[in-house]
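All protein chains but one are shown in place.
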Amino acid sequence: MFHLILFLFFGAICVAGAVNLLVQSHPINSALSLIAVMASLAAEYLLLGAEFVAAVQVIVYAGAIMVLFVITIMLLNAGKEERTKGSRVAIQIGVPGVLIGGVLVAWTLLHRSDMQSIPIGALRGDPRAIARLLFHQFLLPFEVTSVLILIAIMGAVVLASPPAVARGPRKDEG
Amino acid sequence: MVPLSYYLVLSGILFACGVLGFLIKRNIITIFMSIELMLNGVNLSFVAFAAHWHALSGQVFVFFVMVVAAAEAAVGLAIIIAVYRTRETLNVDRVNLLKL
Amino acid sequence: MPHQNTKDISLSITTFIIISIIKSLAVVSVLLTAVAYSVWLERKVSARIQNRWGPTRVGPFGLLQPLADGAKFIFKEDLTQPHVYKPLYIAAPIIALVFAITSISVIPFGNWVTVGPWGTYLQITDVNIGLLVVLGITSMGVYGIALAGWSSNNKYSLLGGLRASAQMVSYEVSLGLSLVGVLIMAGSLSLRDIVDAQGGVFWGFIPRWNIFHGQTIAFFIYLISAYAETNRTPFDLPEAESELVAGYHTEYSAMKFAMFFMAEYANMVTVACLATLLFLGGWHGPIFGPPILQALMPVFWFCLKVFFFIFLYVWVRWTLPRFRYDQLMAFGWKVLLPLAVANVLVTALIVAWRA
Partner (left out) sequence: MTPNPYLWLVPLLPLAGAAINGFFGRRSSRKAITAVALVFCGLAFLLAVVIAARFSSASAPYYFNLAHWLRSGSFQVDFSFYLDQLSLVMLLVVTGVGFLIHIYSVGYMWDDDGYYRFMSYMNLFMFFMLTLVLAKNYLVMFIGWEGVGLASYLLIGYWFTKDSAASAGKKAFIVNRIGDFGFLIALFLMIKHFGSLDFTHVFAAVRPLSPETAGTGLLTAIGLLLMVGAAGKSAQIPLYVWLPDAMEGPTPVSALIHAATMVTAGVYMVARSSVIFERAPTAMMAVAIIGTLTALFAATIGIAQTDIKKVLAYSTISQLGYMFMACGVGAFSAGIFHLMTHAFFKGLLFLAAGSVIHGIGGEQDMRKMGGLRLYMPWTFATMGIATLAIAGIPPFAGFWSKDEILWKAFNASWVYWLIGVITAFITSFYMFRLMYMTFGGEYRGAVVQQAHGHDGHDAHGHGQGHGHGEPHESPWVMLGPLVILAVLSVVGGFVGYGNRFEHFLAPVFQGAMEVAQETSHEAVDHTLEYLLMGVSISVAVLGWLLAYLLYSRHPQLPARIAAKLDGLYQAVAHKYYIDELYDALFVKPLIEGSTTILWHDIDQGVIDAAVNDSADAARHVSDNVRHMQSGNLRSYAGWVAAGGAVVIAYMIWMGVR
């Protein structure tokens, strides 16, 4: 009961944040609502017992990635988004498609009988166990992802560095 | 005691919201955030299934997803900056040269 | 999910809630007092360093100065420029302060104490990933500054916010890495376990603290990154008054400004507590005297160490000049990060070799 209440509470925050992300017209608000979603998702993880995942969710997602977004928004000084009529397809085909698909999935899931309940803190995401799994069974994927992110860093540096012509005078700005 | 399906429905809702954001938002950065939202929805289902099957690997996968999300954010934001530098806009409807 | 120690579970849920409330109230009040008096301390020390007297009028040695400051902040006019982005402008200081204060919640001050029938840890809650919680909350703290800088629609503030967020994000990395060594040695993420792992002494007189136990380099890395995290000199670029009027809180006044102020010092305290716990053996120290004293002694040692850290903060602030921003970034990425990584590797190798 207690568990269900908590779940619904944080779930409501999640959904509210997600919807807010959609309705807000200013990217910074969307970003903040996304942060809210992530934080409450961390709470959901805690309910499921994945405490380490929750912590990393907060630190990496909310604390690092979203900061990157906010920095970008601040850097580009992005204002309210303009309501351009870019594509009819997206509105007339895409949105109904998404809604239909979502409703179908939800309907099927809720009408399945074999969905047993999960007790609070069902599976303790103990850092030690996760580390053991990560460094034994998933060692290769781990290394591969590390290489991936290294490449991503280099690509980001190359892409974001200003074009050579504009670099000369802007040296001192640091 | 919460049924697994609730968690899955929640993650589904998040994912659908992400896709909707992709569809209806014009701002590249917001669209990017919608992608992150989708990834989070997927993560939630990962963790829920991990708890359901008592398999920790589900949680491990979340970490991989996070790493990929981080890499994607880095590159994507860099691309956004580059695009903004050349096109002076963040509106995807105005960045539509790749056609016909 | 806060997960209780077995001893707490013996209590009924109501008593647990009551005790938790009492503990939080106590801790928060203590923290705020500490914040106020660290401000006082700073003013005093800086005055002494600059051959001044510092606050002397309000109370003996100006001890009541913090109260006066608070009153002044409360009664000042809280003006809000028309061009700011209101919601975030208001939200920013709250966010900053809230996260700054929240992070104290998992810090243990001392051992198990029993008051009558009830016993508890001197700690609001003992999470077995406490360290990560602290890191997470502090990493959320950056939003306060960033949003403040952005929402108050002013180029100085914006630059300040940008600087703050960039610098915090980049120094967070080396900070976290410097802690990994400690974690390896303790083999746990629970702050209490880490502190317990540091009990005892070498050769009878050297305490078995991590700083003396192979993590010296990590300690200094942590110290430097902590300064950067809390935007203290020599890393106080976000509020560099000589470059950007007052950085991210240029547009703030009265209580909102006070919130940022308190947030900064609260962060200082938190970081100091963390350093104490991780490197200086927490509440460990010579215990003697009557039982009641013995019960309070660990808390005393803990506060002493934290005080030492805060004093160090102040000292450094009024001693060192400010970095240039590119120097700051270069230092963080090209010096601290490699050092931290090397430290982690060496520690891991040694531990693996011992095992």
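Per-chain numbering from 1; labels A, B and C assigned in written order.
By definition in this document, a residue touches a chain if its C-beta (ideal position, glycine included) is under 8 Å from a C-beta of that chain, and two chains touch if they have at least 3 such contacts.
Since the model is a prediction, treat every value here as computed from it, not as a measurement.
J.: In the intact complex, which of the depicted chains does the undisplayed chain touch?
T.: A, B
J.: If I consider the whole complex, including the chain that's not displayed, which of A:19, A:75, A:90 or A:148 touches that chain?
T.: Reading the full complex, the residue touching the unseen chain is A:90.
J.: In the whole complex, not just what's shown, which of B:2, B:19 or B:47 touches the removed chain?
T.: B:19
J.: Could you tell which one of B:17, B:66 or B:92 touches the chain left off the display?
T.: From the options B:17, B:66 or B:92, the contact with the absent chain belongs to B:92.
J.: In the full complex, which bits of subunit A touch the chain not displayed? Write them out.
T.: 86-98, 100-101, 104-105, 108
J.: Which parts of subunit B face the unshown chain closely enough to count as touching?
T.: Output for subunit B: 19, 22-24, 26, 31, 92-93, 95-100.
The criterion applied here is as follows: only the chains that are shown with their structure count from here on.
J.: Could you find the chain whose CA centre sits the greatest distance from that of subunit A?
T.: Greatest centre separation from subunit A goes to chain C.
J.: With chain centres taken as the means of their Cα atoms, state the distance from subunit A to subunit C in Å.
T.: That gives a centre separation of 28 Å.
J.: Can you give the whole-Å distance between the Cα centres of subunit B and subunit C?
T.: Centre separation, subunit B to subunit C: 33 Å.
J.: CA centre of subunit A versus CA centre of subunit B: separation in Å?
T.: 6
J.: Among the residues of subunit A, pick out those that touch two or more other chains and give their numbers.
T.: Only 47, 49, 52, 56, 64, 68, 73, 75, 120 qualify.
J.: Could you pull out which subunit A residues touch subunit B in their complex?
T.: So the residues of subunit A in touch with subunit B come to 3-4, 7, 11, 14-15, 18-19, 21-22, 27, 30-31, 34, 37-38, 41, 44-45, 47-50, 52-53, 56-57, 60-61, 64-65, 68-69, 72-73, 75-76, 78, 81-87, 90-91, 94-95, 98-99, 101-102, 105-106, 109-110, 112, 115-120, 122-123, 125, 129-130, 133-134, 137-138, 141-142, 145-146, 148-149, 151-153, 155-160, 162-163.
J.: Please name which positions on subunit B make contact with subunit A in the complex.
T.: Contact set of subunit B toward subunit A: 1-10, 12-21, 23-27, 29-30, 32-34, 36-37, 40, 43-44, 47-48, 50-52, 54, 56-57, 59-60, 62-64, 66-75, 77-82, 84-85, 90-94, 96.
J.: Across the complex, what residues on subunit C touch subunit A?
T.: Where subunit C meets subunit A, its residues are 1, 3, 88, 127-129, 132-133, 135-137, 139-140, 142-143, 146-147, 149-150, 158, 161-162, 165-166, 168-169, 172, 176, 189, 324-326, 329.
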